[in-house]
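Yeah, one chain of the complex is gone here, protein chain that is, but the others are all in their spots.
Residue numbering begins at 1 within each chain, and the chains themselves are lettered A, B and C in the order written.
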Amino acid sequence: MKVSIFGASGYTGGELLRILVNHPGIELSFLTSREYEGKPVHLVHPHLKGLLKSKFSSMSEAMRGDYDLAFLSLPPGISKDLTPKLLEVGIKVVDLSPDFRLKDPELYERWYGWKHPFPDLLERSVYGIPEFNRDVIRYSSLVAAPGCNATSTLLASAPLASLGANRLIADLKVGSSEAGSKPSKGSHHPERSHAIRPYSPSGHRHQAEVEQELRKLNASIKVSIIPHSVGAVRGSFASVYALIDVDEETLWREFAKLYSNEPFIRIMPRGTFPDVKNVIGSNFADLGFSSDEGFGRATGFAAIDNLMKGAAGQAVQCMNLMLGFKETEALLIPPLRP
Amino acid sequence: MKVSIFGASGYTGGELLRILVNHPGIELSFLTSREYEGKPVHLVHPHLKGLLKSKFSSMSEAMRGDYDLAFLSLPPGISKDLTPKLLEVGIKVVDLSPDFRLKDPELYERWYGWKHPFPDLLERSVYGIPEFNRDVIRYSSLVAAPGCNATSTLLASAPLASLGANRLIADLKVGSSEAGSKPSKGSHHPERSHAIRPYSPSGHRHQAEVEQELRKLNASIKVSIIPHSVGAVRGSFASVYALIDVDEETLWREFAKLYSNEPFIRIMPRGTFPDVKNVIGSNFADLGFSSDEGFGRATGFAAIDNLMKGAAGQAVQCMNLMLGFKETEALLIPPLRP
Amino acid sequence: MKVSIFGASGYTGGELLRILVNHPGIELSFLTSREYEGKPVHLVHPHLKGLLKSKFSSMSEAMRGDYDLAFLSLPPGISKDLTPKLLEVGIKVVDLSPDFRLKDPELYERWYGWKHPFPDLLERSVYGIPEFNRDVIRYSSLVAAPGCNATSTLLASAPLASLGANRLIADLKVGSSEAGSKPSKGSHHPERSHAIRPYSPSGHRHQAEVEQELRKLNASIKVSIIPHSVGAVRGSFASVYALIDVDEETLWREFAKLYSNEPFIRIMPRGTFPDVKNVIGSNFADLGFSSDEGFGRATGFAAIDNLMKGAAGQAVQCMNLMLGFKETEALLIPPLRP
Partner (left out) sequence: MKVSIFGASGYTGGELLRILVNHPGIELSFLTSREYEGKPVHLVHPHLKGLLKSKFSSMSEAMRGDYDLAFLSLPPGISKDLTPKLLEVGIKVVDLSPDFRLKDPELYERWYGWKHPFPDLLERSVYGIPEFNRDVIRYSSLVAAPGCNATSTLLASAPLASLGANRLIADLKVGSSEAGSKPSKGSHHPERSHAIRPYSPSGHRHQAEVEQELRKLNASIKVSIIPHSVGAVRGSFASVYALIDVDEETLWREFAKLYSNEPFIRIMPRGTFPDVKNVIGSNFADLGFSSDEGFGRATGFAAIDNLMKGAAGQAVQCMNLMLGFKETEALLIPPLRP
């Protein structure tokens, strides 16, 4: 089958390519980049030299193409207009932007500042975490894949939500590639190296989508996300705290109940904990838990590679389901450690 | 005045020396090291070459010496026996180990596994955070200086405790030098570089001392500490969460009330947040706060250099008070950034 | 076919496993570890959890086994005694230690301090760089695979040697994983992070094997290797300097002549240069060159992943040749960037 990538010159684009060059059932169609149109892909992704010979296309070229599925790896607010045109000509869409993640159109006005032009498509779209929505993803033509912080928070939170927690505090630690390939003051190497600092610690945009998904498990749940920048390049680590009194045995059972058959979830044995070092470069999510019984606190931990299970890996996992491939096809890339 | 350092070959010892070589009122007496006895100090601390000419001494030599104050930078369980001997001959003590931090002798059995031999000294000792106990430190001959995680947690927690929070969740992010200068699997460069992982997430030893100090502000407070290893070398960052509904104006006032005259505390303006990058190499603690009002969460943030305000810097700050120097003497070292 | 790994708990062992779990023609037999015998492999290599179920074996168990090929990833001086026993029962050997790299037995006394017990095997063994010795490797049962610094130096040096350079200065920059998984003072995270320092800058052991191989191109060549530790985890970067007056066009032609058909060599276009970031996790070697004509200096650059093209990747490349697989089988793993 043929797929195109809109926005192929960024980090998520690079990861999609890294995965797809080894996917036996996929042929690459158009790889768009406004900045690098006409130039060879390996100019921007020099690590992929020798593994693919494509050149970047313009978006308008790609809009006229014929292929089975498009990955949209574009800034917020662009794919909401592109998507209907692609769906219309029978091209399935995995959108990595937030444009189709929220079911309630009013939330777009509140969090993103624009009125959603296609509220009917919001109903049709599926939130792209296979662990929660596998069967619907399989028969969907529009999947809205979540980003890294939402994914790690959701995976660590679901068992706590199932156990009845109503208020979750998610302390996130994130690597620098999360902010994308465009240089900025905060991601300048001398400034970011060895940094430890919070950013946007109240009213994080992704709370809305996380709450939307968790309310399927617990209708009254509220989530507060506090992300922190650390000096890693890759990794999103979620420590999710709930003030509920459950022991570790119960936590372990709940994690096992939700995830034990999942091909990309690895639950850490009791007393050991996830580390982003163990998932780098892979689509695995390593989960753990801890209970401070004297205090009355239960915690879920999740470690993912922000560009893989937090972006490109999960998007390909959705694609595999949508196009009828084996869910793990091309995705059992072992993590790179050390 | 003359001071000695017991355990001068570790990282905290190195930092004490870095500060004290520029202290106009201090002369170095004995610098002990079991492993490097008789060898020049710059062999172990090559960065200090040319700044001091001392050699390491044995502990028994140092015990017979004549000086005004001793810093004890030793593993848990050693200073509890040394301290009475030093006090007896009129030598003041700043102990950087946990041996004299807890007032309740039974807590030593519970958390450290040994019965404290000098419970009377526990009553005499003062917990060495000048921001809380300045006046008592000034007239004390035995100060038990806290470590980095307790210090950052306490500084970020106190305003929340004052505002009535009963249960605090302290999510800590810590650099690798916290674990000391001895190589270990977890601190091996390939393993630690770019890591993000929790350790000992329930029942952290330092909870006892943190609760002890905070109960002066709020008698019923409980604290749960969850430390995380990240890939920085220096830094302890505390994000302390309380489920209380206060706005940022109130938080700002409480931080200002407690800390506005403190020489080493810098409160970040509302909407900006601390970063360990801004305190590296210095005795400053940068504090910040955030409120998620819809959710009902108040947060205190603290960034310190674990070896400075979290160890050697704070110890010298206590020494300055105990020996009658200006509190900031030798400690207004500007942070190193980038 | 079946293969065993002697010394499977170290970093090279981990990389061999990361590659081989995806090799369609290979089944893993014995994975030895003295320290972890009987324990599951994922205890030591937690990133590989879910990808293989093996346990570590003892060396004696593995010596009695029946398989086609053994990788020996052991400290210097051990495989020289194991190898004859394996060869005797028809097991092919890829030795990653220096025990069979040098043809001249006297060099072992000089550089390693012991007399080689099997000088006849030295004649039979092949130095395992496929780019130089592909056809002999194919029909050999004993291949001595070089380490990272020798590999990067050789790849960057060969074109200069061909062009007549007699004395080469190889300035190497190496990541911390090169020193192995055992913690040490120099690899302690606080000490190694952001370090830049030379080590053993004269009389480097690997000069002997590098000169041995380069003399096939230029009989009178001498090489001086000066390795430097930098704060990366992976990567060996060689900058090889020769005082010869050749222009970049000539350099480019020589690199192309030697390497243009090589599956794992990527020659950088003139004016661009290799970066270890572009080869991390892969078996690629990126090569570049520069000429300072006014000065009379020609330079070859090589960037490899020290654990891949500098160890496990190259060893599997040799194995593929020796067992009749496609040379690139399981090795076209795209590099991980960023």
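Assume a residue touches a chain if its C-beta (ideal position, glycine included) is under 8 Å from a C-beta of that chain, and two chains touch if they have at least 3 such contacts.
This structure is a prediction, so every number in the text was calculated from the model and none was measured.
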item	value
Contact partner of the left-out chain, one of B:196, B:214 or B:233	B:233
Touch with the omitted chain, as defined above, among C:131, C:191, C:254 or C:327	C:191
Which residue of A:22, A:58, A:141 or A:187 touches the chain not shown here	A:187
Touch criterion as defined above, residue of A:233, A:246, A:285 or A:308 at the omitted chain	A:233
Chain A residues that touch the omitted chain in the full complex	11, 175-177, 181-185, 187-194, 231, 233
Absent chain, residues of chain B that touch it	11, 14, 18, 21-22, 45-51, 177, 181, 193, 233-234, 266, 275, 277-282, 284, 332-338
On chain C, residues whose C-beta touches the chain left out of the figure	167, 169, 171, 173, 175, 190-191, 193-199, 201-203, 222-224, 226, 228, 230-235, 237, 239, 241, 243, 273-277, 280, 288, 290-297, 299, 301, 303, 338
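The rule we apply is simple: only the chains that are shown with their structure count from here on.
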item	value
Same or different contact residues where chain C meets its copy chain A, judged by the half mark	same
Per Cα centroids, the chain farthest from chain B	C
Centroid distance [mean C-alpha coordinates] between chain B and chain A, Å	39
Distance between the centres, which are taken as Cα means, of chain C and chain B, whole angstrom	45
Mean-CA-position distance for chain C and chain A (Å)	36
Shared-contact residues (touching 2 or more other chains) in chain C	11, 177, 181, 193-194, 233
